[in-house]
Structures are given as C-alpha cells and as structure tokens.
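This part shows chain A:
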Amino acid sequence: MALIVADLLFSTEEGLASKNKAIAFSHELHGANIGLDCTHCHTGARLGYKAHFPSKQDCLDCHRIPLTDSAGIPKLDSALQKAKAMPWQTESRIPAYVIFHHGVHAKANISCETCHGSLAEIDRGKRASVKMGECLACHRGEKGFAPSATDCARCHR
Partner candidate 1 sequence: MSPLINMLACLLAMLPAPFLWQGAMPLRLRGAFLGIVLLCFECFIFFAVSPTYSLYEILPLEMLAMCLCVSTLFLKEHTAFFAILSQCFWLWIIFFGTFSLSYRVGVSPDYIQIAMLVVGIILSPILSSKKQELRFCMATYWAGIWVLAFTPV
Partner candidate 2 sequence: MDQSRRNFLKVASLVLGGLALWGCRRDKNFAPTPKASSDISLWKIEIKQAMQRNISLGDLVPIKIPGPLLKFSKEINRFGMSIDLDICNGCGECILACMLENNIPRVNDNEAQKGRFMHWIEMREGVPVMCSHCGDAPCEKVCPTGAAVASPDGMSAMIYPRCIGSRYCGANCPSKTRKFNYTDARAEGLSAKFNPEVPLRNRGVMEKCSLCVQRLQNDRLLAKTLGKEWRGMGVQSACAMACPKKAIVFGNWLDSESPLSQAVRGRGVYTLRSIAGLDPSVVYLVGRA
C-alpha cells in the first residue's frame, strides 16, 4: 500500500520552469503590428530543425531602449531586468524518432501560419498539430502544396 502511495506521489510530473506570468507576451503585437519576422525571435525556424525561443539577451536587443510611450513599459522593463537568462521553454511534441525540419519547410514557402495558426490563435494558446496523418496529407499534395516525399525514412529515424 505504502508503495502505491509512494508511486503516486513521486510519479507526478515535475512542472516545467514557470513562464513569466506577470506580463503576457503578445505575438500579435510583435509580429503583425511591427513587422517582425517569426525567425527573429524563434531562431532556427527558417533554417534549422527547431524553432528556438529567444533568450533574455535576444529580448534586450530591442528592449534596451524605450520603444513606445505605453504606460506598461516601465513595468515591462523591470520584469525584464528580473527575468531569467532563458525565460521560455517548452516540451517538443515531436517524438525522438521523428524529424521535422523547420528550415526545409520554410524554404518550400510554407508559412508558419500553415501549421501553427494565426498569431492571434497562437496568443490564445494554440499549438501546431503533430499528427502523422496531417503531415502525410500535405506531403501527398492534398492540402494545396506541391506533393513531397512520402517515403518513411525521410522523416523517421
């Protein structure tokens, strides 16, 4: 009995490092509004396997100087001062045996929105679907893009 209890207690997933909850990041404000490309912060999205998150330093590249007259700016600045070096992280939803290369898809002129949804949707918490059926439907040319490789070893290892 004690073992079962112990198992229940310790098997709970450890929470991920909490996000900076004080100030919500708005994709819409940064993207559509000021014309920043997704890859500016999500480095690697255009040419690498993964779209990474910006570090604090990446944020400070722009936020070193006051950018707008908005009242929230001092609050943001102080939050940024206190933030960790890597403020964001997430669990990849792609298993280790699958490779998804952001770069190749960007090269094929597939916009981020195709899989991730619009910026407003992302702000609402939508994440890209990683169902194999959806990958395959697109690769077979059923979603309006040119057909692409469908042999298994292209994406599996």
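If you want to know what made the cut, all candidates are chains of the complex that A comes from, given by their letters.
Here, a residue touches a chain if its C-beta (ideal position, glycine included) is under 8 Å from a C-beta of that chain, and two chains touch if they have at least 3 such contacts; residues count from 1.
Since the model is a prediction, treat every value here as computed from it, not as a measurement.
Peer 1: Judged by that same contact rule, which candidate in 1 or 2 sits against chain A in the complex?
Peer 2: Selected candidate, touching chain A: 2.
Peer 1: Within the complex, which stretch of chain A touches candidate 2?
Peer 2: Where chain A meets candidate 2, its residues are 3, 7, 47, 49, 95-97, 99, 101, 103-104, 106-107, 151-154, 156-157.
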